[in-house]
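With one protein chain held back, the other chains of the complex are shown just where they sit.
Presenting chain A:
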């Protein structure tokens, strides 16, 4: 234990301690569990040596010693049973403590959530909401009043004069559209364009050429 301790100084000095008392308690419990496990291992190895001793005594016809060894073995076996019982208890305790830790963080989270909720509720007071609702109700009523007044002045969907007016304007508009439609061309197509149409040429170069020709003779293309 020397050089590597000096090379890596303990990080605890610069970092905040993030270990709580309950962490230490859990560590103590787990260390106890480890001790029990070590003890159990020791007992298990004693049992196997008890057994081999008993066999040796039987071979050498030392019956009483063999019985003693077997008694020891039985005793050690009951100790192992006890060990297992303790291990079970300690495991239960550990998981209870760890579960309690989880619950603690859960409660803390609930607390934070609750506080946030309260704060937001304080900002939006009931009076304020009531006022808002009232105001929007007033605005709606006002709007209805305006509507009622307008209807009273006679501008309704059923007003025949107005409807007739509307129809007249629509017809005029339609007439204007019809007059503006260009008349179909009367002149012959230029010979190049005719060829193109006959050949059904659809390659771009051809079309470009035709268009160029048309541009040269604009008088042939009616507006």
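By our rule, a contact is a pair of C-beta atoms (placed from the backbone, for glycine too) under 8 Å apart; a residue touches a chain by one contact, two chains touch by 3 or more; residues count from 1.
One rule holds in what follows: contacts and distances are computed from a predicted model.
*Asks:* When one chain of this assembly is omitted, its UniProt record names it as which of these: "DNA-directed RNA polymerase RpoA/D/Rpb3-type domain-containing protein", "Ubiquitin thioesterase", "ESCRT-II complex subunit VPS25" or "Elongator complex protein 4"?
*Replies:* "ESCRT-II complex subunit VPS25"
*Asks:* Check the options A:23, A:145 or A:171 and report the residue that touches the missing chain.
*Replies:* Final answer for the missing-chain contact: A:23.
*Asks:* Suppose we count only contacts with the excluded chain; which residues of chain A make the list?
*Replies:* 1-4, 7-8, 10-12, 15-19, 21, 23-28, 30-34, 37, 98, 101
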